[in-house]
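Report on one structure; see the data block that follows.
A protein chain is absent from this complex, but the other protein chains hold their places.
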Amino acid sequence: MFIVDYIKEVYGAVKSLLTGMNRTGYYFTHHKEIITQEYPDNKDTLVLSERFRGEVVMKHDENNEHACTGCTACELACPNATIKIITKFDVTPEGKKKKAIDTFVYHLELCTMCNLCVEACPTGAITMAQTFEHSVTDRSKLIKKLNQPGSKIREGVE
Amino acid sequence: MTNEALQETITALIPDTQFETGAEWLTITTDAVAIKPLLTALRQTAGLDFDYLFCLSGVDWKTHFNIVYHLSSTTQRHTVVVKAKVNRDNPEIDTVSDIWRTAEFHELEAYDLFGIIFTGHPGLRRLFLTDDWKGWPLRKDYEDPINMIKL
Amino acid sequence: MFEEVGTTTEGDLVINVGPQHPATHGVLHLVLTLNGETIKNVEPHLGYIHRSIEKMSESLTYRQFIYVTSRMDYLSSHINNHACALTVEKGLQIEVPARAQVIRVLMDELTRLASHQLWWGAMAMDVGALTPFFHAFREREAINEIMEETCGARLTMNYICPGGVMIDLHPNFQRKVKEFITLFKSKIDEYDEMVTGNIIFQNRMKGIGLLSKEDAISYGVSGPAARGSGVSCDIRKLYPYEIYGSLNFEEILETGGDCFARYLVRFKEMRQSLSIIEQLIDNIPEGDFQAKTKAVLKLPKGEFYSRVETARGELGVYLISEGGTTPYRVKYRSPGFSNLSALNHMSKGYKLGDLVAIMGTLDLVIPDIDR
């Protein structure tokens, strides 16, 4: 019957529309479902995963010592030339010359946080930090020196 | 069909076809001039039915170009690779966009990045780069001092 | 074999859709020739986000070039990485440990789910329903959190390295994924209520953008777009890689060939991905997560091709090695590029409003097209 089909069709159409409205109406009345995170306000309670890759940092211990030997493995592993290691020669007490890092230059503006440098580091000197608010007003501020001033290589790291 | 059976069938079809074996798929090497009849045969011969061109790539071998067609059949589930040698000074090859419609776009890409001219293509134009772009970026001798950073 | 390419006659309206347009979800530029509201011709102009990843890959080592591919189809970045890693492993003939294989597949399916959720929201937004987008993002967020915890990043994970994965699963991984499964199972029916069953949505989708099986094959359309036309092309089924061969899942096939069929394929694929995750999550084998590889990888001279199924279709990586530490030539056969080539054919004769529906069901990701 044409008229029965027609009414069925209209009924189905209206029903489908009402189901959708029921769904949005549910969310309109159930404010507990809201998922908005009010970002700067919840900064104190915000927990980032410890693996989150925010930027490359060099680990320093309490004696201001790091584990970087200046082997440039990270520099070679980096796909974007983010890392530049400037080496110098230290003179050991025995009078031998020894290669050490002078400056570990890190271009945050080029970094894609791919983790390849951390993977490549044989001594575990660098790691990824969980910071993520990197915006600055001047691009040159993104060029960072990772080894702290006056720091030296930890004893026994080769 | 297995690679061996494919090789036999194709040899029966076009006797002087050159094959490379050892790779995952059967590879046919040919010249740019002979490409159209070969591919038409591959597409239309019953039992072969290569109806799905899933990849078309250009390769710059410094002495010549290669256009590599990866063909597959959605009914027989066999795959063949056809490599056509294109002259580097006068890079021209027949279009296959009338055999597989997808080739239309892939050929545009190869033209844009390698400068290989596909004769008979319905609308050869720069697809990615601007119309007034100089040079063909994926060629090995392409130089761009501004946009290319050499590590 | 060609239809007459639409020619501009007097009375035709030529408009530029994009590169900045809400429906193109990126920087796709389409030149439309309209007759009133009816589409006569669609001509895509690409390259607004072309970074020449293929050229870049030629100067990167085999460890490095994997990460660049995350930037192609950023919604299935993990699967792109997977394809590259498979190619390198094929060349080096490395056996990937069982644990790594399972982890990779789990992550693949999570990525696929996240991608399909985003597609679902964006698709609904294209046809004018704005609310589903936010609902889709709620569930996608759960996946992103899982990704962030294990891989260290939310979108461009770079979790895969040749021989396995970069780092073992996070201890919370299994618990979080199970929580997600329960959450998503309760919400996916809401998706149906909100969009699939809606009469307006069905009218917008049914019979629109018809693509016959023959045309789908000829245009090289792959993935859900082709499966909506009845072309069996799921790489996971046809050419199984990793452990897909031993998994129990269905290849979704619809024969309609219209937008609604493509919609249904993607929608049902979400449930299939969920079922794959359910099968694997309790059966992650113990063992190494990475095979032993040399520090500097050198592929033997030769050509390697590997194909995987991304959320959009078949991704092929064609790698030519000359024996050095970097590839000689890499070609990415990206699914979006081939799918886009069918757009003109699919949208001819339909209305302007249908174009966004067709583009929505093709699920175009522009960086994937431009590379």
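Lettered A, B and C in written order, each chain numbered from 1.
Note that a contact is a pair of C-beta atoms (placed from the backbone, for glycine too) under 8 Å apart; a residue touches a chain by one contact, two chains touch by 3 or more.
Throughout what follows, contacts and distances are computed from a predicted model.
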Which of "NADH-quinone oxidoreductase subunit H", "SCP2 domain-containing protein", "Monovalent cation/H+ antiporter subunit D family protein" or "Peptide ABC transporter permease" matches, in UniProt, the chain that is not displayed: "NADH-quinone oxidoreductase subunit H"
Chains still shown that are in contact with the chain withheld from the display: A, C
Selected from C:Glu37, C:Asp192, C:Glu250 or C:Glu322 as touching the chain missing from the view: C:Glu37
Omitted-chain contact residue, chosen from C:Asp108, C:Asp126 or C:Asp258: C:Asp126
For chain A, the residues touching the chain missing from this view: 17, 20-21, 23-25, 27-28, 31, 33-36, 38
Residues in chain C touching the chain absent from view: 13, 15, 21-23, 37, 124-131, 133-135, 138, 194-195, 198, 200-201, 203-204, 351-356
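Simple rule for what comes next: only the chains that are shown with their structure count from here on.
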Whole-Å gap between the CA centroids of chain B and chain C: 24
Inter-chain centre distance, chain A versus chain B - centres from mean C-alpha coordinates, in Å: 41
Interface hub residues of chain A, defined as touching at least two other chains: none
Touching two or more other chains - residues of chain B: 151
Sites on chain A touched by chain C in the complex: 12-13, 16-17, 19-20, 22-24, 35, 48-49, 51-53, 77, 79, 112-116, 119-120, 128
Chain B partner contacts - residues on chain C that touch it in the complex: 1-2, 5, 45-47, 50, 52, 54-55, 59, 215, 217-222, 231-233, 238, 302-305, 307, 314, 316, 318, 320, 329, 331, 333, 337-338, 340-342, 345, 370
Interfacial residue positions of chain C with respect to chain A in the complex: 60, 63-65, 67-68, 131, 138, 141, 148-153, 156, 158, 161, 166-167, 170, 190, 193-195, 197-200, 202, 295
